[in-house]
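I have placed the structure first, in the form of structure tokens, so that the comments after it can refer back to it.
Note that one protein chain is taken out, while the other chains of the complex remain in position.
Per-chain residue numbering starts at 1, and chain names A and B are given in the order in which the chains are listed.
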Amino acid sequence: MDFQLTKEQEFVRKMVRKFAETEVEPIAADCDKEHRFPEETVKKMGEYGLLGVPFPKDVEGAGGDHISYAITVEELSRCCASTGVICSAHTSLCAWPIYAWGNEEQIKKYVPDLCSGRKLGAFGLTEPNAGTDAGGQQTRAEDMGDHWLLNGAKVFITNGGYADTFVVMAMTDKKKGTRGGISSFIVEKGFEGFSIGKTEDKMGICASSTTELIFQNCKVPKENILGNPGEGFKVAMSTLDGGRIGIASQALGIAQGAFDVTVEYMKSRKQFGKRLADMQALQFEMAEMKTRIDAARLLIYRAADMKDKHLKYGPASAMAKLYAAETAMYVTTKAVQFHGGYGYIKDYPVERMMRDAKITEIYEGTSEVQKMVIAADVFKK
Amino acid sequence: MAIEIIKEKCIGCKLCLKACPFEAIDMVGKLAVINEKCTACNQCIDVCKFSAIVKTEEAEGPVDLSAYKNVWVYAEQRAGKLMNVALELIGEGRRLAREISDDAKVYAVLVGNGISGLKTECFEYGADGVVMIEHPLLENFTTDGYTKVFFDAVNEYKPEIVLFGATHIGRDLAPRVAARLNTGLTADCTRLDVKVSSYVDYAKKNTTLDTSTLDPNSDDKGLKQTRPAFGGNLMATIICPRTRPQMATVRPGVMTRRERKPGAKGEVIVYNPSLGDSDIRTKIVEIVKSAKEIVSLTDADIICSGGRGLGDPSGFDLIKQFADKVGGVVGSSRAAVDAGWIDHSHQVGQTGTTVKPKIYFACGISGAIQHLAGMQTSDIIVAINKDPDAPIFEVADYGIVGDLYKVIPQIIAEWDSAEDLYEATLR
Partner (left out) sequence: MAFKIIVCAKQVPDTNEIKIDPIKKTLIREGVPSILNHDDANALEEALKIKDQYPDTHITVITMGPPQAKDLLIECMAMGADDGILLSDRALGGSDTWATSNAIAAAIGKLGGFDLIFAGRQAIDGDTAQVGPQIAEKLGIPQVTYVADFSIDSDMKHITVHRALEDGYEIIKIETPCMLTAIKELNTPRHMSIGGIFDAVKKDMPVWGAKDLGVDTDREVGLEASPTNVYRSFTPAPKGKGIVIEGDTDKELADRLLINLKKKHVI
């Protein structure tokens, strides 16, 4: 057991922190306010390898591991949670399933473009009537002999408005139901019959693009099925196991960012003739926050390490996400409180961080779903 | 010369570890050990409560130091006009020469082409003599040309001390000359002393240095060159004990020039340089004068900021005049931006830019926490505000309680005579 980061991981943190502080943080508040997707930052993230961290160099990845990937999302989210989730959804939910489930041609065709950031990725599972109960897919894919025909709609798709490559789930055999009836497909922007629906107006992560995907007799080439027909649910669930590491890292980054800002504020803000930092009641609260942040970090790095070692990491990543998301809410709520009135206005970033934190308890499996996963592991057999 | 730990006295308290600016002390068991990062800066000696750290003194060097006499200052001129720092150095050089001995002199070294007229100015500001080095190839400064002639002249006349202004030219020329002479050079000095007694006086008045180990009556006449390091967080006094000349570049604006004495005369040494085209390996295509570029808030040395206390948007006209006069950039508080008086790009503070200029003028700014967050690490903060209880005065180095519309025009009017005002206080 080794709790020290490797040299590579330390450097990844150093690099991404500096990148985030110089390229991301200065525009974070404006992007949030204007609900503007930070295209220019995403382009730079591609150039610097931030969009392909855990993939080997032969597919133009950075040749890194999943702890490095977790650090990347964490450090981006420390400055801007929207930028963090752009990276996470792209990497965990699009590049990863194609790399893990794709055949040689598919990997060659799609993964290098994604890792290098020439293309941005997204993932379509959730539907208006299939959220936590993801098995209830109503999007259908019909085998037309030389192609697949997709009909239906997806909602709440992260990166929807700016992605080029989508991994999409659809029912191919209703009789077989969730297991065996769902298949996954690689859909490209511009495929006939595929369009982007409305862009959601959200409470937080306002700089990320969350949209509907609409399939009206959308023609998908035969070879774009990902995995075998009927394996879609397995593709989706294995993808989400990894995605949770990304979202947990996003939550961790939000918590750390709010914590760091609060420490600085407490050192300068004086009331009753002394600094907030010198008040024991507040010090104890900060100690509690710090402890939770560190606990979340250890859970996440453990899950990422297990993934690198090809161990079964589903319950571990569920615990990481559950705990990190709750920590993000806990810390950001306190951070706003400690800033007092200044915390509630947009001069300080903590109100944005508090709004951003809430989503981490909801997407890629609500906290309740994480508990289902963890409990299922507790009571198996 | 080196720092040594007396093993018998060291108790392993680690005070020296914490004091060391260079991480040059390791603990080996319960014993402090000096490692290779040591620069012999003495910080550890001062903090050790057990007298367990000592400095071993060096032996006399092989160079015949007595062959070197007098103080030279590089009288930097550009396009036939002396730089202010040249006049400051003449004044300082004269003071140092008198500290060395009654017969030591200060020479202004003029390098260029067709600049002999400048010698009068040098004399009038206190030079005992000038060394004229003129040649058509010295028309403009080139590293190669100036280094060669300066090096040759130093070898011929053997000055004991050579000073340069720490300008873009002085800092190009001096290191090159020092390397060719194989002597030491101290950069960007802000204080020079020859006599130990004058160093002690300076240190007592301006620093935290414990002067009890210094003997004011010592006959040590080496040049003590004091300069900031670590961004001004540490001051170091540097000596050059074994080689000559002792060379330093001196920060412009720090030393005081002498009062001009019209008609003063002095010795003229004409040095004929040997210089050919092939000696100069760079070619100046053009020298472009540019008005100071408009710098960003982040890079500005001086920021003049206005706040709600301006009363109305036209107040920024005055702030702009102020900034133009002092070569600064206009900043503002959030209140002024929110009132629509000035663009957000000027805003200093939590939601604006974080700045760290040499001088921050806060004019009519009360000092709300989000403003202080963006400027309180400025080197010098000057606050001008009607309200004596404004929080800005808590972080200000200089506060003026008054009407900014009356005070600022006065500052603008007097700005150029600051030097004279200051010198008047010295007399």
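We adopt the following convention: contacts are C-beta pairs under 8 Å (C-beta built on N, C-alpha and C of every residue); 3 or more make two chains touch, one makes a residue touch a chain.
Please read all numbers here as calculations on a predicted model, not as lab measurements.
Here one chain is not drawn; of B:A19, B:A264 or B:A339, the residue touching it is B:A19. Contact with the undisplayed chain is limited, among B:C13, B:V47, B:L65 or B:I269, to B:V47. Across B:N155, B:N206 or B:N272, the residue that sits in touch with the chain not pictured is B:N206. Although one chain is hidden here, its contacts on chain B can still be listed: residues 1-2, 18-21, 23-24, 35-43, 47, 58, 140, 143-144, 147, 167-169, 171-172, 174-176, 178-180, 182-188, 190, 203, 206-209, 214, 224, 228-243, 251, 253-254, 281-290, 292, 326, 358-359, 379-382, 388, 393-403, 406-407, 409-411, 413-415, 417-419, 421-422, 425. By the touch definition given at the top, chain A reaches the unshown chain through residues 7-8, 11-12, 14-16, 18-19, 22, 47-50, 52-53, 57, 61-64, 68, 72.
In this text, only the chains that are shown with their structure count from here on.
Per-chain CA centroids place chain A at a distance of 52 Å from chain B. On the chain A side of its complex with chain B, the touching residues are 29, 264, 268-269, 342, 346-348.
Residues 334, 350-351, 369-370, 372-373, 376 of chain B are the ones that touch chain A when the two sit in their complex.
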